[in-house]
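Please see the structure below; I have some questions.
With one protein chain removed, the remaining protein chains of the complex are shown where they sit.
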Amino acid sequence: MSAVGTFLTRRRGGDRWDWTDIVTFLWLGAGVFIMFGPALWLVLSSFKSPAQLSEFPPTLLPYEARTAVVEGYDKPLPLFVVTDDSGTRTLAEVRRVGTIAQMVDPENPATMERINIANRTPDRAVGFSWGNYLDPFLRFDFLKYTQNSIFVTGVATLITLLTNSMAAFALSKYDFRGRNTVVVLIIATLMIPLSVILVPLYSIVSGVGLINSLWGVILPTVATPTGVFLLRQYMLTIPDELLEAARMDHASEWQIYWRIVLPLTAPALAVLAIFSVVWRWNDFLWPLIVLSRQEVYTLQVGLNAYAGELNVQWHYLLAMTVITMIPVVLVFVFLQRFITAGIAGTGLK
Amino acid sequence: MGRIVLKDIRKTYGAVDVLKGIDLEVAEGELVVFVGPSGCGKSTLLRMIAGLDRPTTGTIEIDGVDVTARGAADRGLAMVFQSYALYPHMTVRANMAFGLQNTKMAKAEIDARIAEAARMLEIEPLLDRRPGQLSGGQRQRVAIGRAIVRRPTAFLLDEPLSNLDAELRVSMRAELSALHDRLGATMIHVTHDQVEAMTMADRIVVLRAGKVEQVDTPLGLYNRPANLFVAGFIGAPGMNLWAGRAGASGFTLDGGQVLPVAAQGATTLGLRPQHLRLDPAGPLVAQVTLVEALGAESVIHADLAGGQKLLAVLPGQPDLARGASVRFGFDPGHAHLFGADGLRAAA
Partner (left out) sequence: MAQVGAWVGAVITAPLRGFARLLDVPLRVWQRLAGQNGMAAFFLLPNMAIFGIFVLFPLGLNIAYSLTSGGALFLADRNFAGLGQYQRLLTCADYTNLLSCQEDQFWTALGNTALFVVVQVTALIVLATATALILNRELRARSFWRAVFFFPVLLSPVVVGLIWRWILDRNGVLNAGLVAVGLDPVNWLLDRNFAFAAAVGVTIWAHLGFFALILLAGLQAIPRDLYEAAEMDGTRPARVFWRITLPLLMPNMLVVIVLALIRAVQVFDEAFVLTGGGPGTATLFLTQYIYEVGFASLLKNPGLAAAASILMGGVLVVLTLLQLALGRRNERKAKLK
């Protein structure tokens, strides 16, 4: 809020308000609303009960109907605020017949009143349907999906970091014939998307028996040219004298890679690790093709399958969407600096 | 231990000859300095001795063993790099221990060696810091310490002082010399700074364009430069080198002045600025163009008749003004004579 405050007092050159100040103000205000609004709405909606989700117009906050335990009735009864000739009071509904509801005063359960439903509104308070979050894990396969997604993300990122950094090391610190060919090859394939090679890739993955295996999702994604490129650019800045000093220190080439170059590449590795986690967590098309059995679904594929059902259970779907969003939001909150620096520096995503 | 012999070392990169046949012997315990202008091949030569580069042809022997085909790690040498090449992510202690650990040395022995080197170099308080937290001079010491703990047969130093400021360079120069005396180990030191070479070396190797121009003691180089290049390179300010021709009456400069020097066959006469003196009867007549008064001495820039430049370093603060015509004299014994081939004339 203080940002808005200081913003209001900032003007272009001097005391006058400039039109550009107004545009800036409107743009940033709209930006906050449009960029954060939808995600916030998703989170709020995910706590609503199915009945509430089908209400139109929707309420901003999730509510739960209040109930009361009334003497003589086994179940808790829903409460309503009734306004009619005899004033405003809170009654519990026993049963409803047509437009008439039979209601009792919880304080005085003996007398039954007949109330037209037009004269009453549900009595409710802000409340969260935690069941939206618990049920999919307990009753459906979402726990499994989550495990699969974590496995794919973790393993793919580790392999990416290892193989990419090894290749980048070879391409930045050794002089061998054909090195430039390899570098050109890698740059040329920087932009080749998976969608161009779906068919043959599927047949290869199928040929090595990795259809419906998480490894079939992992392997085609780990040899990212982007990663090799990013790490190589960084390693080129490490002075060769360090490597020579290590060679004179009896270090083997593997030790030079592992003990000298890799620790010094840590900033670039961190950027690649963050990107890799986001990429692999968000991957959709390729897992959608490779994984056709429920038990190997990742979260993204599971969500999509769930959203494609004839009768979409939005209250579960929204909650699971929030769950899927959480790791990325955490990355955003804590590591946003690295990512923006990485993108601004290399134009990679 | 530590005798290094180079035999006909040549190195070509593509069509470029970087080293054109170098023969050299470094005796045990000697401090040899390679000096020369940048691009002369002195660093390349050092890297070949180290084993970081391979010569195209030629052999390198250490203590009588041909090590030409051996890798850098297996020659028993230690190198101090120009940038120090300290591992930035390791503490000073870890930097010094790294090479020893790689040879599977016992931990107690490693600790003992580090402690000894740290005491010798007075870097004990720095052992747990990282290179980034050290000053330039401290890094320099650590780099030397990393070399010392290896107990190498010889130390190779690649312009180790060039990253220090002038004041520090002078004191490190003295320390390195003292260290050499103490360790008694062979050292090869590369520099482009002739003052550094003169003050530190037992012997100096002057290199130019991939060839050895002269190998001698510092004073040997100063007093008897073997050719024009060495004459101009050693000594500051540089030696006056005047073209002319030898005759019966002496050496006649291109401007017409005749100098009383017996100079058979010489085409260039060299005279150090310090060896000129004001002499109303002297044979050199010159017009002063600039006087740089430094207090204890003055550097006089002047033009000789015929356009050749004269540089003189005179003691004290002589009263000379720009445009004044001055006569200089010198002791003929100080003159250096060079033939048309650039080599020192026989006399």
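A and B label the chains in the order they appear, each numbered from 1.
Just so it is clear, a residue touches a chain if its C-beta (ideal position, glycine included) is under 8 Å from a C-beta of that chain, and two chains touch if they have at least 3 such contacts.
If you're wondering where the values come from, they're calculated on a predicted model, not measured in any experiment.
*Asks:* List the displayed chains that the omitted chain touches in the full complex.
*Replies:* Output: missing chain touches A.
*Asks:* Using the document's definition of touch, tell me which of A:L61, A:M112 or A:I192 contacts the absent chain.
*Replies:* Answering carefully, the residue with contact to the hidden chain is A:I192.
*Asks:* In terms of residues, what is the contact footprint of the unshown chain on chain A?
*Replies:* On the chain A side, contact with the omitted chain comes from 3, 6-7, 10, 12-13, 18, 20, 23-24, 27-28, 31-32, 34-36, 38-39, 41-42, 45, 54-58, 162-164, 166-167, 169-171, 174, 176, 179, 182, 185-193, 195-207, 219-220, 222-223, 225, 228, 252-255, 257-258, 278, 281-282, 284-285, 288-289, 300, 303-304, 307-308, 314, 317-318, 321, 324-325, 328-329, 331-332, 336-337, 339-340, 343-345, 347, 349.
Criterion: only the chains that are shown with their structure count from here on.
*Asks:* So the centre of each chain is just the mean of its C-alpha atoms; given that, what is the distance between chain A and chain B in Å?
*Replies:* 64
*Asks:* Within their complex, state which residues of chain B touch chain A.
*Replies:* Chain B reaches chain A through residues 50-52, 71-73, 77-79, 81-83, 85-89, 98-99, 102-103, 146, 150.
*Asks:* Using the touch rule from the top, collect the residues of chain A that touch chain B in their complex.
*Replies:* Residues in contact with chain B: 239, 241-242, 244-252, 255, 259-260, 263-264, 266.
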